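All protein chains but one are shown at their positions in the complex.
Per-chain numbering from 1; labels A, B and C assigned in written order.
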Amino acid sequence: QYEPLLSEKDQTSVDIGAGDSPLPDDLTRDDLELPELSEPELARHYTRLSQMIYGIDSGPYPLGSCTMKYNPKFTEDVAALPSAAVHPDRSEESIQGTLELLYRLQDYLGRIGGMDAVTLQPPAGAAGEFVGIRVAAAYHEHNGEGHRDEVIIPESAHGTNFATAALGGYDVVSLPSDEDGRVDLDALEAALSENTAALMLTNPNTLGLFERDIEEIADMVHDVGGLLYYDGANLNALLGRARPGDMGFDVMHYNVHKTFATPHGGGGPGAGPVGVVAELEPFLPAPRVREADAETNSGQATYELFDPDHTIGNVHGFQGNWLVLVKAFAYIARLGDEGLTDASAKAVLNANYLASQIEYDVPYGPFHHEFVASAGDQDAADVAKRMLDYGVHPPTTKWPEIVPEALMTEPTEIESKDTLDRLAAAFNAVAQESDEVLEDAPERTTARRIDQTSAARSPRLSWHELAEEDT
Amino acid sequence: QYEPLLSEKDQTSVDIGAGDSPLPDDLTRDDLELPELSEPELARHYTRLSQMIYGIDSGPYPLGSCTMKYNPKFTEDVAALPSAAVHPDRSEESIQGTLELLYRLQDYLGRIGGMDAVTLQPPAGAAGEFVGIRVAAAYHEHNGEGHRDEVIIPESAHGTNFATAALGGYDVVSLPSDEDGRVDLDALEAALSENTAALMLTNPNTLGLFERDIEEIADMVHDVGGLLYYDGANLNALLGRARPGDMGFDVMHYNVHKTFATPHGGGGPGAGPVGVVAELEPFLPAPRVREADAETNSGQATYELFDPDHTIGNVHGFQGNWLVLVKAFAYIARLGDEGLTDASAKAVLNANYLASQIEYDVPYGPFHHEFVASAGDQDAADVAKRMLDYGVHPPTTKWPEIVPEALMTEPTEIESKDTLDRLAAAFNAVAQESDEVLEDAPERTTARRIDQTSAARSPRLSWHELAEEDT
Amino acid sequence: MNESDTYTTGSPYAPHTDDGRTAMLEAIGVDSVDELFDIPEAVRFTDGFGIDARSERETRRLVRSVLDRNADLTELLGRGHYGYYIPSLVDHLADRSEFLTSYTQYQPEVSQGFLQALFEYQSLLVELTGLEIANCSMYDAATALGEAATLAERVRSTSGHRVLVPDLLRDGRRSTLENYVAGTDLTVESYPTDDGTVDVDALESTVDEGDDVVMVYAENPTVRGTIEEQLESIGEVADGADALFVLGSDPVALSLLQRPADVGADVVIGDASVLGLPTSYGMGLGLFACREEFLRQVPGRLVGVSEDATDRRAFTLTLQTREQHIRRERATSNICTNQAWVALRTAMHAASLGPNGMVDLAKRGVTRADELAARLDDLDGVQAPVHDRHHIREFVARVDQPAPAIAEDLEKRGFAVHVVGEHEIQVCVAGVPDDDLDDFVAAMTEVVR
Partner (left out) sequence: MNESDTYTTGSPYAPHTDDGRTAMLEAIGVDSVDELFDIPEAVRFTDGFGIDARSERETRRLVRSVLDRNADLTELLGRGHYGYYIPSLVDHLADRSEFLTSYTQYQPEVSQGFLQALFEYQSLLVELTGLEIANCSMYDAATALGEAATLAERVRSTSGHRVLVPDLLRDGRRSTLENYVAGTDLTVESYPTDDGTVDVDALESTVDEGDDVVMVYAENPTVRGTIEEQLESIGEVADGADALFVLGSDPVALSLLQRPADVGADVVIGDASVLGLPTSYGMGLGLFACREEFLRQVPGRLVGVSEDATDRRAFTLTLQTREQHIRRERATSNICTNQAWVALRTAMHAASLGPNGMVDLAKRGVTRADELAARLDDLDGVQAPVHDRHHIREFVARVDQPAPAIAEDLEKRGFAVHVVGEHEIQVCVAGVPDDDLDDFVAAMTEVVR
């Protein structure tokens, strides 16, 4: 099923002559050449494109560390309310609804993470990490400890942690895992110093393992004057059973598109709110929302924006991905305590059940919401391609590297036993197959195996670069 | 791609015991057994089912006489407005918006058809025909001509015409076509009598041919005291160029799901408003909408319901398919004169172009918005199945019977030259293929050729009738 | 106007480029589109309709501004149209264009998804009614009642021509029935009710007025929200006269009340869109189920199971020889375009509720009606319910003041109720949130003061 590019359906060049232009010729471009198509043609184009995509509603999507949950349809409805469409430069008086929702979401997230203050500004998880790192930097700077120039990150951490620390100007100190797949306390001891700005940790970590020594780790980091950062990617494992704030974390981000079921949108938008302990609140991005002193005539609370005392300023032009935040608020308000806790329980149940049903080795445990199996002699990337042929989405592969040929698998709570059995059957069928079959996979997908090397060697990144024969 | 029945995913039986029932035991049923599934499971179920359906946004859909137009997305938005959701028993004062829209739509349709009065009540084309027949009967009865018991219908007419006349208690007099595919005036002369209640006609007829003698036909029918009924199925051929009212028709129905682009919904709902000349207005179904004498304080017109003097009463519990009427109103208001006229022009252009590109014989002409090709030695039904393999929807087949192995083709105005060329290529490819290939077709569809005989011989019409081995 | 309003010089949904059109005309061999029209000059129309074109945005604004004239009322109207909350899932999935824009499944090989959904809808109705056959949609309850009568005529035509319906019945329903039987020998007569439900003795007398009854129609619940207590007796009366027993109901009521098959019903009709559609000014979905023996006489579309060429299960429209496009004037009905998409929505809504949700919904219809009646009964000047019967969803209340004045006053306060007698109003709780019911009671308190 092949769908031509829009440019292959039409290319219309519009001349922008001086004649009918409201601007002098030298201030305008000469022409604009783009496809000019009717609505039925576009509807078909995008319908067909959509049919070439595997989404959450297509089947299981057990991408480890990505928490591919079902996205409740009603959250789209609330985000589409006309009253949600407000301009960022409006007066505070005229957006009390928006401010109230943000305030309540700050409050929800604070409770869920055990954090004293929350900013909703970061538009993604990595942006949340960046806020954490910038807040840590500002905090140290404020305390006259601007010399701290190292951020410690476990080897198994998400790539964003390293990139974020680097973007923040820090040297990255990489921390090996111990033989159990957790933080090696001796190695941590060795890594910590008066130059330590922060330790970034995911808990449970990317192997799905809870860092049992978290209290000791927190003490060690705090003892050298460092801050403990919680990467919220795996928060879905713990809802209602443990909170980063209670474990000694000073800063954390939440991935609302993971834990709180806002849609991934083919890569985004997400949102990465950041929670901090009280000590760090003055450094959060500006502005934040708080209750104002005044009430409305009918006794309702009113809300206002304010700049934290030592704010790092903006990390986004405005207040982040507002529409995503509306969906996250709706999800949390729908589930409440019991629903959130149950979601985690069933996410963990599902991961453990699936692991019990597959024939690949799962070297570490006990794991929570995800596990990392090893494809052993098989190439994990090939395994993934072959799983596509069984109509399921494969797990994340080849990472973390601590497990050879890793198959990092997170089914989330939304899968039924039947679906997990189907997924296990796919794993197990592929486990029996030969390397030749795997290398030829996938064969039942829209596109067969795609050549990555040639794509990167001679990049063609727009239709302008396609010669006639490509079309 | 196979999707289990809901009942194969779960069956939960709920006991309705006296214990927690608010009603005495003997007034309740014992239990209810149905699937109990979660939202993610349902979302996947219906998403997968949708993926096994060819719709307008999938590609060309040239079903003759069905006018499969693109359904503009925005019309769904207006029908979904909360203010459109009103109860049928509300007071007239509280639904002035609904009444105004209906009134304006009555007016639009009257102008488009050249009719003096319009009822919007019939929920489908066949229901519109039934109103026409009932109105004719009431009219004749009112004039002391209740003896008229025959309705004349050309052989090539839609099956609903015959069934409707029969439902109305009329004897059907079948009218053969002349060698040009049009009404045979001699045969008509022979068929007409003092017992003629009406002649039902489609114009252009199902061959896409304009009944050039329409004025004479009208005179002949009127001369014997009969009424002339216009089947609106093919109105898309004439918008802005000819009006049934001007041709001498006394009654007509409009298929808004054909001509005015409301979605077909897999079979419905549609709407079949009926227009009549002034003489027949008193017999229309009740209630209708008219402007009231009073105005609002701000000078707006107000609207009221009224019963025509000699109304036939209801043909639907309320006012038909309201939400469909909203969409039709929006479509007409969007296109206006120019758009409607252009739609017809391009529908006719497309049909003629497509016919010029296919290798099958097209025996009659000149046609308008549709043409009927002959599959010749091939079986038209097999041709259709094979066309599915080329990723296009086939035309209507085996009808009208005047063309052997008919391929009744109506591309509508929404297809581009490229799409028509693709469609023609499919026709022409199939034209070259052997009977064996055709009989084996389709082979690239979700289901292969389906056995109709066994389905009808031992009907299994619910999941209750499926034995274990069927599942 | 807005600068993003776009206007076209023709249909915005026709994709033709100038070059394309020229090439097409050339291929056809004509100079202009006008040449393709074979319309005698005498009947040509050139005046224009006088309808202005609008941009998409302007059209949306127009419709919104017109519909905004509808008052924002809390509807306590019921009678087959309820404001049950429809899960968002239903809109999102039913609006997928594959469902919304496809045609009747004459090519089942590319329509399996819709056919399966309709098969599941049929199965839902079979479970609810206990009857073996359900078609996959009629227009609404009134037309389904009409179709039931023509079915009765076909299967009982030797025995007579009288169709009996209760005197408590919506006008539109009876009037539609009369139109459906106008072309037959059937006549429609009413039989009496007593205190809101069927008076079985009186029904028996009515039947006995001749030996020619072909159909007895009753409803459960009735239009007044009362629950029929003598369904079996009604069935026996019909049976005794060799007439079809046709029962009117709906999917929510059927989830709790007696199963039609258990009380001898031969046909069940009703409006299934109580699930799946918001109140839509009477737009509906005709429920039609019947005994297996009437299989070849059923009106409307039926989806059945078959196999494809690879012996895999497949769905298809079946028994099409009953239908107008094949059988023409000998068809079991003239229905063609139906309400398939509404049936899809109803099936989705029912599936979202599941059996527990459906039973609960019905039970709460009983308890909440009881509760509201009791609260109204507590008011001076109101007695409720009027009928000494069990109720579901709605009930009639007596008011000391003139009912029309009460209703008018309530409407000013934002509530719509029925006037059913000089001193009687009818009130429905279904789909109305608790806080709105509280507000209603408060308004009633004011109004009857």
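The criterion applied here is as follows: contacts are C-beta pairs under 8 Å (C-beta built on N, C-alpha and C of every residue); 3 or more make two chains touch, one makes a residue touch a chain.
Because the structure is a prediction, the values reported are computed rather than measured.
Although it is left out of the displayed model, the omitted chain contacts the following shown chains in the full complex: A, B, C. In the complete assembly, the contact with the undisplayed chain comes from A:Glu100, out of A:Glu100, A:Asp116 or A:Asp379. Where chain B meets the chain that is not shown, the touching residues are 10, 36-41, 43, 47, 72-74, 76-77.
Listed for chain C, the residues touching the missing chain in the whole complex are 1-6, 55-57, 60, 84-85, 87-88, 92, 95-97, 353, 357, 360-361, 364-365, 368, 429-434.
By our rule, only the chains that are shown with their structure count from here on.
Centroids built from CA atoms put chain B at 48 Å from chain A.
Computed centre separation for the pair chain B/chain C is 19 angstrom, with centres defined by C-alpha atoms. The centroid of the Cα atoms in chain A and the matching centroid in chain C are 46 Å apart.
For chain C, residues touching at least two other chains, in rising order: 12-15, 17, 87, 89, 91-93, 97. Shared contact sites, meaning residues of chain B that touch two or more other chains, fall at 39, 43, 47-48, 51, 56-58, 70, 72, 414, 416, 418.
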